[in-house]
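With one protein chain removed, the remaining protein chains of the complex are shown where they sit.
And now, chain A:
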Amino acid sequence: MAHVPVADDAPTDAASAPIAAPFPGATAVEQPSPPLRPRKSKLHARERRVGLLFVGVPIIGFLTFTLYPLLFSLYASMTKWNGLGPMRFTGFDNYVKMAGDERVHTAMFNTVFLMLGIPIGLILSLVLALALNRKMRGTTFFRTVYYVPVISSLAAIAIMWQWAFNGDFGLINQALDLVGIQGPNWLADKDTVKPAIIMMTVWKGLGYSMLLYLAAIQSVPASLYEAAALDGANAFQRFRSITLPMVRPVTFFLVVTSIIGGSQVFIEINIMTPTGGPEYSSATIVWHIWRTAFNYRDMGYASAMSIVLGLLVFVVTAIQFRRNARSTFSVE
């Protein structure tokens, strides 16, 4: 039955047999391939069916877990619905209401404000990556240290920082006290709660961006630096003209994913400021959506806000991709 002398553990599947023995000489008895013709064999049809079944898994997954919920919430966004009872179709009422809803505007503003942490985090992690790329003792140790927050549970971290930010006994104010500064009650003051949360998210995300930057920096061809050094470029010029453009894809990736992630901030808000902070100053849009849906039982309105948020994220990401495509950098 098996004409091809392959080892027992090799695939015995007919389709893979020619690939399994591609070395001339190793296959002395190999038969010439059959002439190419439209494949209509029974075998082929069965293979197609199996293939379709495999493809079917993710497709059904997409239909049931992504497309259906999406369409459902699109419909729900045009109803008055408490999540339990009947839905009453109200057209675009929810969207009209959103346009004049002070709380939604505040939550949107807060969400965007918290994204100030993204450039701060990127700069810091690039600096850290450059530092850890040098040949010095203990780099592995520091890489681990900076990565620990990334793999820690966000809820646990939020609780820890909540303690650290406590106005009276918190670690941060105690540290400030040592240098004679009286720190504010971070999470209870509308002017300091957002910076406090930004601090926490930057700290938490640092290790991840740093690791990606480190990998990108290490894959820059050394010949580029050598050539630049021969041409007399100093360290800053080499960084500006070689390192920065070469890590650009990573920067792009981080900016896109951070903005998507940043528009969905929820856990740290809910744990650190369970009422949305003083004067709603730390309420993010996702937190506000969650509260509207589950505390105030207004699923219809919450769905409408989610749809708008989804569209905004989509548009922003699309713009980023376009801009990135227009200014792609490549090494000749």
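The working rule: contacts are C-beta pairs under 8 Å (C-beta built on N, C-alpha and C of every residue); 3 or more make two chains touch, one makes a residue touch a chain; residues count from 1.
Everything that follows uses one rule, which is that contacts and distances are computed from a predicted model.
Looking at UniProt, which of "Multiple sugar transport system substrate-binding protein", "Alpha/beta fold hydrolase", "Alcohol dehydrogenase" or "Aldehyde:ferredoxin oxidoreductase" names the chain that isn't shown?
"Multiple sugar transport system substrate-binding protein"
Taking the full complex into account, find the residue in A:Arg88, A:Arg240 or A:Arg323 that is in contact with the omitted chain.
Of these options, the touching residue for the absent chain is A:Arg88.
Taking the full complex into account, what residues of chain A touch the chain not shown?
Within chain A, the residues that touch the unshown chain are 12-14, 46, 49-50, 53-54, 56-57, 60-61, 64-65, 80, 82-86, 88, 166-169, 184-185, 188-190, 270-271, 274-276, 278-280, 290, 293-298.
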